[in-house]
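Pasting a structure below so you can have a look.
Complex shown without one protein chain; remaining protein chains in place.
Our next item is chain A:
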Amino acid sequence: MATTKVPEVRDITRIERIGAHSHIRGLGLDDALEPRQVSQGMVGQLASRRAAGVILEMIKDGHIAGRAVLIAGQPGTGKTAIAMGIAQSLGTDTPFTALSGSEIFSLEMSKTEALSQAFRKAIGVRIKEETEIIEGEVVEIQIDRPATGTGAKVGKLTLKTTEMETIYDLGNKMIESLCKEKVQAGDVITIDKATGKISKLGRSFTRARDYDAMGAQTQFVQCPEGELQKRKEVVHTVSLHEIDVINSRTQGFLALFSGDTGEIKSEVREQINAKVCEWREEGKAEIIPGVLFIDEVHMLDMECFSFLNRALESDLSPVLIMATNRGITRIRGTNYQSPHGIPIDLLDRLLIIATSPYTEKETRQILKIRCEEEDVELSEEAHTVLTRIGMETSLRYAIQLISTAGLVCRKRKGTEVQVEDIKRVYSLFLDEARSSQYMKEYQDSFLFHETQTAKMDTS
């Protein structure tokens, strides 16, 4: 065996940005895809939710692999919420990968590698494992040692199910593994026919006594039903990225090494693609195009956008959902202006969903849902005050105030947040508008202050 040191493949780190959207359970649509005003944590945004619902159905049917969707709208209008809603409605079987535009910038890995990994994480491969097993409850186990002390041991194992009982003659190897697993009468075991591997499932209920001295991890199970020799089929879903990783880490079935960079070689990816396509041809695998969600997509630069353009054309491509809150702005890495900071050629491929600002009534409902989610009781007047704050400053700020006001309320041993609590946190924490106001008034007394600071360069 070669002893080349294989650098471990690094994964891009996942940052959970869903804390603020933990109340989202789905898109809140009825069977006819009509959005309900308030449902599954979703409020308002009826048109965009309906549009997302149509896209969701297409994803479920597998119609729109390799397409892209852009959710555009002002800050705090529920873009991430809609993406989360789509993710929740897809169920556990469809892969959903979320990342933020800024996550791909890392010293350890090139931008395109990070994007490639994200793309491949969002594609699932469904495969089936089939094994012949013998499953039964041990009635009796009898092992004879030869009188001389050496030589082959012989033994008998009696197994039963609810329907039948039979005796197996044991060979030397079988006896060893039975002893290693400490199999006793009353255990329920499975034996893999191909490998001879024995696993203990637990103790049979019929053997349970009142004062059994058992380890804490002993489990009681029912005596198996049906035939002794069963066929077990297990369906697994793995992502393409996971298959990539094991094949660059070890001498996998394609026996390829990764380079020194901790990145996955494109040769490995091509080989995996070929293998998976071969499996699909043979009916051994189903490919599930999942969803890749890139939040704050304006943080990507020109290089990434052209990568996306190309990646979407590959036949193994997930549905790409992007979200941005920018209007017409400079594309990162260039001096060109473009809507949403996305190049026109990519924009042309996108289905665009727009979100609009929430109305007062909707804001009120969202705040109510968040209160329930954060376990904070809100009095009627406080709710009204908070809604006004939400309308005049921003929804995010108002949501921040819920938990802080909850803390203030608990400190004075109250059970319900009152207007006073809201007032107190409102004076403690500045919202964006008041903070800028403060800066304007007192900027002369801050350190490192430059009088003609131009607009901050955000790139």
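What to note about this one:
The definition used in the following text is that a residue touches a chain if its C-beta (ideal position, glycine included) is under 8 Å from a C-beta of that chain, and two chains touch if they have at least 3 such contacts; residues count from 1.
The rule is short, and it goes like this: contacts and distances are computed from a predicted model.
The complex appears with one chain absent; UniProt names that chain "p53 and DNA damage-regulated protein 1" among the candidates "Vacuolar protein-sorting-associated protein 25", "Ribosomal RNA-processing protein 42", "p53 and DNA damage-regulated protein 1" or "LSM2-LSM8 complex subunit LSM8". Taking the complete complex into account, A:Glu242 is the one of A:Glu57, A:Glu242, A:Glu303 or A:Glu373 that touches the chain left out. Screening A:Glu129, A:Glu313 or A:Glu441 against the full complex identifies A:Glu129 as the residue touching the chain left out.
Across A:Glu163, A:Asp315 or A:Glu360, the residue that sits in touch with the chain not pictured is A:Glu163. Looking at chain A, the residues touching the absent chain are 93, 126-130, 163-164, 166-169, 194, 226-229, 231, 233-236, 238, 242-243, 246, 252-253, 279, 282-286.
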